[in-house]
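Excluded from the complex is one protein chain; the other protein chains are retained at their positions.
Right after this comes chain A.
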């Protein structure tokens, strides 16, 4: 393959696609480890109280059982570091709580015992023989139970965001409005269910431990488990090449990773611990049940004068967590007055966590449904209303956008969708039993930068092939593919001579790929490393009297297909290294994100459009088509970008119509802890999904101007669908998911 055109921007197939579909790609649990043993976790039946006794006699007596560990005999951990989002590059436990340190039960499913046996089946059976007695107290789990105990925390989201955000004067702003919309939205809790459940294998060699982990960041696992075990970072290595999806469930390091290491140390054998599907509902966080109230004020000509956005949600006993639902509403429209407040209460739940578009997906549902209502009140087209409130600067900071593209997203999305000429009156289109409606919404997702440097390494071998390395796992995003493209362009090589190696803490450090930050920060580090290596090899050639390039000005040297050229002088990387009898050359690249105030507002924008059919008599909603136009900066690989955006939009469909879980008010247990009860969209629900990429140039966010596509695809979809349901039927459903009973 030759690459006259740059590799970046090509719709390259996944470099690991064949390995994945043929099954040769090894996920953590498939790594063959001699002498492996199997750990099974036991979760608490009750949601609140204490353990008064654990009878593990029968379990211990079972053949093949190596250990039963409970709070009574599990060695204490060294410390439990506080919850800090894993992008921070520090320890990143999913909650500021580690189980099995005492007899207190804070939530149903809390891990209270580990059984290790020589086979999985023996471990499972022995686990079923453990008898636990409890002193049980009534739990507090639902919004209605905890509403009266809510407080406004100083900080939320692992301390990264304030509990109250405001600018201007909201009362004045709303008082100045000609039209006001004041609505409350309720949301069921959501659980992530990637195909691959979470889990860890642990293998000790003396005082060193090797973990194979399903994680969004091997370094995050390394740092977190090292702190919990009290061992030096140099004694723990974490491998995670392939990860079978995450959606935030593997963004933080949950306790099973350290528990696997502790269990392996206890039994003196390698241990594999894989969560069951049911345990995925109680072990890796979730999107919290919540309620949001939005008040919008606007002038008769559609200018927003005030936005008030309050949220109420349960958190755990350990952390002031709320997903940041109030992050986009103060930013996406120019409005001088904003008031945002998080109210939370302590409940018998584990700390909720990141779930795809964490906060943005729920917050923008409220804002964008309210905007649709406002457009109706004003008799204005929904897109026109939004365009009138576009802001050329970040409304909270007054700084210009590093790039936007929002207006272009509205226009191109509307054109592709066929928005023009829409009759705004609800309930006008009917096809048989189906009422047809269309709706739209804005999408916004902040560009989040890691706070510390990101690194990669590039190595050129004397045969002219290159390996570029960074620690990051590939959890289905296609990062290994796009980084091959980035490396090939920076090195001036064809794609087939470049390989990207990843998923190992022995490789240069990259923060966990969360918050749609992965492609931006990893491409910056890879680009930096590959560019450094190219410059190093050019300098070597131009400074080497034996090279045809000797004496050329390095800035005049161009490289293509691995051949350095200056005027008529040419030499390939391979020729250079072979002549100098040099087996390889290597360079490390570091990208230091702009710290502090970059001087710009940074946000990814998009616009969502939906057409729905509603059988109003039977309450059925079927989405007929979705169009999304997004401006994610530079698109490294359109095929993969579309694929992620499409997946995000289908998640939005699931959020709108299907995904819901509910805790039992008396037992504190989830009602639907299986994929039989917790519904996600299936193929039959998936409509035509049309994705439009609006490329915008951005020289601020990172060297390649990449803003990420992991989450923006989901933001706004649920609102577009709800607005379409209103257009079809005239009914406003202010809850998620929108269910049959809401439309009868």
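As a working rule, a residue touches a chain if its C-beta (ideal position, glycine included) is under 8 Å from a C-beta of that chain, and two chains touch if they have at least 3 such contacts; residues count from 1.
The criterion applied here is as follows: contacts and distances are computed from a predicted model.
A chain of the complex is left out here; the name its UniProt entry carries, from "FAD-binding PCMH-type domain-containing protein", "NADH-quinone oxidoreductase subunit M", "ABC transporter permease" or "CheW protein", is "FAD-binding PCMH-type domain-containing protein". Of A:619, A:638 or A:703, it is A:619 that touches the chain left out of the display.
Of the candidate positions A:59, A:482, A:564 or A:658, contact with the hidden chain is made by A:658. Remark: the omitted chain is touched by one listed residue; of A:20, A:45 or A:388 this is A:45.
Where chain A meets the chain that is not shown, the touching residues are 45, 62-64, 119, 121-122, 124-125, 128, 278, 433, 617-620, 622, 657-658, 662, 664-667, 669, 671-674, 676-677, 679, 681-685, 737, 739-741, 744.
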